[in-house]
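All protein chains of the complex are present and in place, except for one that has been dropped.
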C-alpha cells in the first residue's frame, strides 16, 4: 500500500477498543498498588475512556467486564457512553471469582456449578441485547492444578456442551469470541490452552464463534503472527487482546516488550485482510505501577505505529523478492518498513483528525490527571475485585 | 483396570514400532560420532531391529525412511523382515535433504520444487503399496528463517494443495500421518508448527488423515497429554513419535528426561481408548553418544513401564475422587500408580512370553554387540546422509 | 549408601521446615479461595505446623514471614512453638506489600524508601535474636516492568549497599540467605534474577551469606540440579525453597509436577554432602485449591521419597560406570534407584519413629480437619495480606 493517502485513511479508520478494567487498579498476587484518581464506578471508567478517545481519536469502544461493570440499567450506561462519543464494546464474562469456581466453572465436575456459570454467560448475552454490542468475549480460568485432579476429556465435553447452550442463545448479529490461554490461574492443565482447542470448538459451534488472540497467552517462543495468519485464512479470527510480555501473561503495555513482534502481527493482519474484516482490536492490560490513562494512550499509539509500519510495507517488492527466493531481499523489504519512523506520519494523521499530534503530551498538559485525582476522593476504587 | 491379568494382556499386545534410522549414526550439527557395528544397509538395520524384538518381544514393526532406506525391491525387503519376525511399518518421507529444498519442499515458492516434493510423497505411497504398510508419515522441514522471507499464508495454501494431491492417492486401507514440529530446521516460522495446524489440515483432508504427536516437538511447558486427550476425543490421533527432551527436539531416549510426563501421556492414551484404537506407537530418537541397540531396548522398556503404570491406575477410585472435587485424593490415586515399581510385573510378562525378564542384561550377555561390530567392518555406515 | 540402616538413619535425621504462610489462604491475582479452618493468628499457624509434625515426624521448624507473623512477643511465640515440639525457623522479610514499594524496596530510586526497607530487614534480624533462629531469608520483589524504567546497574549498587548494611548486623551464628527469582512481580528486569547474581553478591558479603534455591524460580528448561551441585561445590548453598511448577512460579506441592527432577536435585544434595551440611530444606508453596495440611504432609512425603531414592543410588556402581564412559550403564544405576518404590521403606522409618506409616490417612482418620474448622469460626483468616 504505497499510496500514502490510503495508509492515512486506514489509520484514521482503525479502532482500538479499550477495556474498562484497565482504568481500575490491578496488580499481582503479591500486591495491588492503588493509584490516585482511579474510577469508582463504570460511569467513571467511561469518563476515563472518553479522555483516551479525546486524545487518540481511535478508541470509541469500551469493553465491559461483568460483574465488575454490573449496573442496574445497561441502556443508561450505553447512553452515558454515547453522550461522550463512545459506544459499549465486548461484554466479558467472569466465571472465576465466585467461591463456587475453585475447581472450574463450565468445566466443573458438578452440574450445579456448570449451570450457574452458564446462567452467567446467558446474562452476558442479555447485556449484549441491552447495550447493542455484538461481541460476547469468553475467557475461562477453568483448568486443573494437579495431574489426575479431574478428567481432561470430560472437561472438554462439559465445555462443548456449555458453549453450545450459549451459542444457541446468540442473536443474529452477535458473536461469541473464545479466548485461549497457556496457563494461569490453572497450573497443570488449562481447558482452553491454545488456539487449536479454541479453533476446534468454534468450528463445531458455527460461524458466529471465533477465536480471540491475546498476545500474552502463549508458550515461550510461539510464533503469534503465524497463528494470526492461519486464523485469518480459516476465517476464525475474531479479535485481539493486545498487551505485551517478557515472561508469562505479564499484561504490560502493547508494544512495550517486543515492538517488532507487534509489527509482524499487524503485518499479517494487513496482509490477511484483517484490518477491513470484522476483527476487533482490543487492549487487555494491567497498569500495575504506571499511570493508567497515559499508559493506555501509549499502548494505543504503539498499536497505531505497528499498523502504520505494516501498511507501509512495499507489498509488490516483497512479493517479488519472496517469489524469487531472495531471502535477504524479502527480509529487507519488511525491515525497511519496520525501521521507518512513522511518528511524523501519525502526527499528521492526528492533526488531520483535529487532534493534538502528541497525545501523551497533550494529556499531560491538560492537567486532567490532577483534576480527576482531586475529584475522585473517597468511595471504593474499581479493581478486579469489584 | 484393576484386573492384573487384563493389565498383562494389554502389555503383551502393545507394539512399539522402531525407526530404521535410530540404528544408524546420528548427531548434532556439531558432530556425528560414529559407532562400531552400525548397519550399512536397510537389511542390516532390520537385523538390528530383529535383535531388539528378540529381547523385548513387542517391537515387530520397523519404520522406513526414504531415501535412507531406498532399495531396489521393497517386496524383498518386506520378505527379509518377515523372515525375522518383523513387518515393515510406516514409510517416512524426506523432503529436506535435496539441494532444491533449501527454501522448502511442498511449501516452496517455486512450483517445480513443489512438484518434485509431491512426486517423492507419491513415491512413498508406492512403497506403501509394495510393502503392505498402511502408514504414510509426513514431516516437513518447511518453514522460513527470517520474517518476510516468504508469505506465511501462501505457504499454507501450497501445503494444503500438496497434501490433497497425496491424500487422493491413498488406498482404502492407507492413511496419512501428519507430524507437526515447533521449530528446527526452520528458525522463524515452521509451516506445520503445532497440533492445531496439523489438525486443521487433517480435518479438511478427511478421515484417512491423522495427526502424529512427536513428544519432542512442542514449545517449552506444553501440556502434551492434553493434546493427546484432545486428539483422541476428536478421533484424529494417528501415531506417536516417542523420544524425550530437556530443551528442544533433543531426541533422547523415551522416558529418559521426564518419565512422569510419559506416564501422564500413556494414562490419557489408556483413558481415551488409544491403546486399542488404531494409534501407532513409534520411537523417533537419536542415540548420539550411547550404544544404539541397548538404548532402543531401554526406550521400549520405558514405554512399557509407563503403560503398565497407566494401566494400573484405579479408574473407579480416580473417577470417584474427581467427581467429588477431592483434588488431593484424585492426584493421589494417579500418583499411587506412578510410584509403583512395575518392573517385576513386566518381568513376569516377559517370562510368560518366553523372554528373558531383563532384556538389557540379556542383550549384553548375548555378546551380540561385539559379534556385530566384528562382522560389520568396512562399507559405509548408515546415517542421516545416506 | 547401600547400607539400609544408614539410609534409614539419614531419613530420620532429615528435617523439612514448613512455612507459616502455607497454612493460610493464598491464590492468584484472579482470586483467593478461602478455606474452612484456616488459622487466624501466628499461634494457630503453629498449631497446624504441629499437626504436620505430629504425622510426619520430620518438620520441627516453622518459617516466619514478617509482617504476616508479627507478634508482640517473639519469645512467647518461640515458647508456644517449643511446647508443641516445634522451633521457629527462618525469618522471611517482606518488602513488597507496603505502598511505598511500588517501584522497589532496597533498590528503589529514592533513598528514603531504601532506608525504610533496610530498617525492616534489620527488624527481622532483631526477630532472629528474639527467637533464636539463625536464618534471615531475603527475597526481593524488586525490579522493573519496562525497559528504561530505572537504571539496572545503579539498582545493583543500591542492592549491594543495603545487603552490606544488613550483613554487618548479623550475629556470629546468624546467616543471610539470599533468594533469586526469574520474574514476578517484576516483568522486565528483576534485580536478583538468577543464581549468578545471588552468588556474586553473597561472595562479596562473606561466609555468612548464602544462596537460596527456590525450585520454582528459574527460566524454562533450567537444570536446577546443576545449580545445586555448583553452589554446594562453592559452599554457597544455604537453603531450598521446595515447591513445583509446570509453567512459572506455580508454587504447587513439591514433587507434584516433576518428581524425577526433585530426585535429581536430592541426588546432587546427597552427593555434594548437602544432607549433612548446613543446608536448610524448606517448603514454599501455595495450596490454592487443595486442603492445606494434607497438601503439606504430601509435599513433605514427596521430599522424603526423593531423598530416599537419592540415598539408595548405588554410588560405587555409578562411579564405576561413569568413569568407564558407560552412558547407559550409569544412567541405569540412577534410574534403578528412581524406579524403586520407596514407600515401604519410608513406612518402616515412620513406624520405627513411632509414627503411623501412612501420614495422610492417619491425618484424615484423626478428624482433625473437621474439628479445626468447627473451632475456627469468625475472625480474620490468615493470608498474604495480613
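Each chain carries a letter (A, B and C) given by its place in the written order, and its residues are counted from 1.
Keep this in mind: a contact is a pair of C-beta atoms (placed from the backbone, for glycine too) under 8 Å apart; a residue touches a chain by one contact, two chains touch by 3 or more.
None of the values given here were measured: they were computed from a predicted structure.
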Sole contact to the chain not displayed, among B:55, B:182 or B:226: B:182
Option touching the unshown chain, where C:32, C:49, C:252 or C:330 are the choices: C:330
Touching residue (missing chain; options C:4, C:76, C:168 or C:219): C:219
Candidate in contact with the missing chain, chosen from C:322, C:339 or C:366: C:322
Touching the absent chain when the full complex is considered, from A:62, A:289 or A:313: A:289
Chain B, residues in touch with the chain not shown (by the definition above): 26-31, 33-34, 96-97, 99, 101-103, 141, 145-147, 182-185, 187-188, 220, 245-248, 250, 252-253, 256-257, 288-290, 384
Touch list for chain C against the chain that is not drawn: 103, 109-110, 145-153, 156-157, 182-183, 188-190, 193-197, 199-200, 203, 218-223, 225-227, 229-230, 232-234, 260, 264, 268, 271-272, 318-319, 321-325, 327-328, 330-335
Residues in chain A touching the chain absent from view: 220-221, 223, 246-247, 256, 258-260, 289-291, 294-295, 298, 305, 327-328, 331-332, 338-341, 343, 360
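One rule holds in what follows: only the chains that are shown with their structure count from here on.
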Geometric centre distance via CA averages, chain C-chain B, whole Å: 40
Where chain C touches two or more other chains at once, by residue number: 220, 246-247, 256, 289-290
